[in-house]
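Here the complex is missing one protein chain, while the rest keep their positions.
Up next, chain A:
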Amino acid sequence: MSGRRLAGFVGRRLAALLGLLLVLSFAIFSLMYLAPGSPEQVLLGTRPASPELLASLRHQFHLDVPFLERYWLWLSDAVRFDLGSSARSGRAVTSMIGDRIGVTAFLAGYAFVVAVGAGVPLGVLAAVRRRTGVDRGVVGLTVVGVSAPAFVTGVVLLYLFAVTLGWFPSYGPGSGVADRFWHLTLPALALALTALALVTKITRTAMVGVLEQDYVGFALARGVPLRRVLVRHALRNALVPIMTAAGAVVTILLTGTILVESTFSLPGLGGLLVDAVNDKDVPLLQGVVLLLAIVIVLVNLAIDILYTRVDPRIAYGRSAA
């Protein structure tokens, strides 16, 4: 696999994803016009309509130019990190997002580590101990995990570990690294459970398939230690479906932060999104959703590239999609 082919592959995927992002950005831009009321009314929000404010809004959101040109101006502003200002508070949307992004990134990262770090070993364990009590226990846990939404898991954890046992705080993000870990452990666990169940389920299914292959039996017969067979022979071949699930995991986590932040009263992006919806604050909403779209697209690109590193058989651009 030459560097040029890799570059060509990444270029093609990047082009496809940029196209997708362009479509999504147009949909997000259109939200302003889907909302009931004229754009001026939407942008004013609950503020009193003074001629000066109206004029400045018309100017800031380019309301005097034709629709498509307006989209183009909005997009070029967005690329320069200018997403307009909130219809509620008048603050710049990018700085509002900046204030909140830390908690959400920490929470989602923490949950991702938990979901993958525990899900892959659990799935491998269930596959190796197939049709035993261990396997049935793990499978049962995955059914509960897939069925339980993050806000229910959150309330149960809150009740057990914060209210009853008092081990963890029940709200707030904490300050400083150690304090933040302590504050965000319960939210991260609540957030991770659904993703953890998905990773475990997919790892188990993939490993069950791989462990039935002849080369695994031969490797064991040759006297290769089980641990080495599992990691080097079996897991590497099971990794492609697991990585496909990782894309879904990121989507689950980003959606889940909306629910978990609300359960644990955390000042993150999910809470900002819900506030924006309840206040009908369209510019703020557009900013948060655009950011989510970019993150999801970038994660998918990263996974596409990782595929080719894990499994060189994947012909660039043919079966990687």
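The rule we apply is simple: a residue touches a chain if its C-beta (ideal position, glycine included) is under 8 Å from a C-beta of that chain, and two chains touch if they have at least 3 such contacts; residues count from 1.
Operating definition for what follows: contacts and distances are computed from a predicted model.
> From the list "Glutamyl-tRNA(Gln) amidotransferase subunit A", "ABC transporter ATP-binding protein", "Heptaprenyl diphosphate synthase component 2" or "Dipeptide transport system permease protein DppC (TC 3.A.1.5.2)", give the UniProt name belonging to the chain omitted from this structure.
Options "Glutamyl-tRNA(Gln) amidotransferase subunit A", "ABC transporter ATP-binding protein", "Heptaprenyl diphosphate synthase component 2" or "Dipeptide transport system permease protein DppC (TC 3.A.1.5.2)" narrow down to "Dipeptide transport system permease protein DppC (TC 3.A.1.5.2)" for the missing chain.
> Hey, which of A:55, A:113, A:156 or A:231 is the one touching the hidden chain?
A:156
> Touching the hidden chain in the complete assembly: which of A:14, A:139 or A:220 does that?
Spelled out, the listed residue whose C-beta touches the missing chain is A:139.
> What residue numbers in chain A mark contact with the hidden partner chain?
Its contact residues with the unshown chain are 20, 31, 34-36, 130-131, 139-140, 142-144, 146-152, 155-156, 158-159, 163, 194, 201-202, 204-205, 208-209, 248, 251-252, 254-256, 258-259, 262-263, 273-274, 277-278, 280, 282, 285, 289, 292, 296, 300.
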